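Working notes, structure below.
Let's turn to subunit A:
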Amino acid sequence: MSLQVSELRVYYRTLRGEVRALDGMSFDLADGEILGLVGESGCGKSTLGKSLIRMDGRMRRMGGRVVLDGAELPIDDDRAMNDFRFREVSLIPQYAMSALNPTRKIRKMVGELLSSRGVALDTAELERRMDQVGLPREVLDRYPIELSGGMKQRMVMVISTLLDPSLLIADEVTSALDVSTQKAVARALLGFRDSGYVKSMIFVTHDIALTHHIADTIMVMYAGKLAEKAPADVIVKAPRHPYTRLLLESLPEVGVRYTERRLEGIAGSPPSLLDPPTGCRFRDRCPIAGEECAEEPPVTEIAPAHHVACWKA
Partner candidate 1 sequence: TGGGSTPTPPASQPQSQGAVASANPDQLPRNETLYTTGTQWGPAPNFNPIREWDSAVGTKGLVYETLFHYDTNAGKLTPWLAASGTWVDDTTYELKLRPGIKWADGQPFTATDVVFSFELGKMETIPYHQVWEWLESAEATDDQTVKFTFSKANYQQWDFMLYTRSIVPEHIWKGRSEQEVLDGVNENPVGTGAYTFMSKGQDRVVLQRRDDWWGKATLNMEPKPRYIVDIATPSNEVAMGMLLQKGLDLSNNFLPGVANLVQGNFGLTTYYKEPPYMLSANTAWLVPNTTKKPMNDPAFRKALASSVNVKQIVESVYGNLVKAASPTGLLPQWDEYVDQSVVSASGFTFDTAKAEKLLSDAGYRDTDGDGYVENKDGSKINLSLIVPSGWTDWMEAARSISAAAKEGGIQITPDFPDSNALVERRVEGDFDLLINNERQLSNSPYTYYEYMFQLPIRKQQNTVNFARYENEKAWDLVQQLDQVKTDDVEGMKKITSQLQQIHLDDMPVIPLWYNGLWAQHSTTVWKNWPAADGSAPKTGAVMWRNWFELGGFETLTQLQPAAS
Partner candidate 2 sequence: MLRIQDVTKQFRVGAFGGKSVTAVQNVSFEVAPGEVVSLIGESGSGKSTIGRLILGLSPATSGSITFDGLPVKSGKEYYRRIQGIFQDPFSSFNPVFKADRVFGMIKEAYFPAVPGPEWSERVEQSLRDVRLNPGQVLGKYPHQLSGGQLQRLLIARALLLDIKLLVADEITSMLDASTRIDVLNLLAELKSRGLGVLYITHDLSLGNYLAERTVVLRRGSVVEMGLTELVFGDPLHPYTRELLSAVPRLHEPWDDAATVDTCLYHERGASGGLLEAEPGHLVACAQLETC
C-alpha cells in the first residue's frame, strides 16, 4: 500500500462559509498503480491533488489523514510537508505552460532547484529522461519562452520526477493540448511509471476516455465525495454508480453520430458545496433515486477493488 487516504475533509474558507470541497474521501493507492481521477468540474479533483502536496492559504483540513509509504503526511503543515515534497510527493501542475521561471535557462533552473534541495544535478540522468519523452537536449539551454506548449509540459514532467517520488499528481496536464500532443504526453507518463521514476500516480482529468488509456484504476468523484472506484476496464464496461453510467453515456465516441444514436446529458446541476444537501448528493439528478437515498450511502466494496457509494449499486 503506497498511499492511504482516509476520511479526508478539506474545506475552503470563504466569505459565505465553508466550501466542502473534499468531504470524507477515503481511498488507497498501490505501488505502481495509476489512479485516474474523473468527475465534473468543481467536484474537488484539484482540491484532492493540492491537499496531497501543497494546500493553498484558504484550504483547511477538517479531518482525516493521509499516509504515504507508512508515514503520515503532515498535509496542513506547510513547513513539515516540505521534506516530503519533490522527494516523496511531486506534482505536474495544470499550469505547466507557466510553471517555469521565464527568466532562467532551464538547465540553470533545474540545477538551482536541485541544489536547494541538497541534491547535485546529474546531467546524464536528466538527459536520459529527456530522451525518453523525446525532448532534444538543447532544450536545457533555452529559456521557457522558446519552447512550445507540449515541450514545456514534458519538461515539467521530467523536472517533477527527477527525485523519483513515490507519488506523482498530474492535474489536468493534457486538457490544453491537442490530441496528438495529448497522446504523447500521456504515453510519457506511462513510461515514467514503467521506468520506475514514480511509483504511483494520480492522474486528474475530466476526459474519461483518456484516463482509460493510462490509468489502472479510475476513481469517479461527485460533489466532493467518492462515487465509484474500480479498475479502469470495470468502470468503463461495468459501471455501477448511476452517475458513472450517465457520464459514460454522454460521451460521444468517434463513430457515434447524432443521427444514429442520440446521446443524453445528465439533467440538473451538481449541488453547491457551500451547503451540500444531506444524504446522497447525486439524489436530485439520479434517475433511480429512492427513499433510502435520503441517507448518505457508505462506500462499499461490492467486488474486489470495486468501491461504490450508492444504495442501488
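As a selection rule, all candidates are chains of the complex that A comes from, given by their letters.
Here is the rule we go by: a residue touches a chain if its C-beta (ideal position, glycine included) is under 8 Å from a C-beta of that chain, and two chains touch if they have at least 3 such contacts; residues count from 1.
It should be emphasised that the depicted structure is a prediction, and the values quoted were computed from it without experimental measurement.
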Complex member in contact with subunit A (any copy), out of 1 or 2:
2
Flag every residue of subunit A that touches candidate 2 in the complex, lowest number first.
40-41, 177-180, 182-183, 186, 206-210, 212-213, 236-237, 246-248, 250-258, 262-266, 269
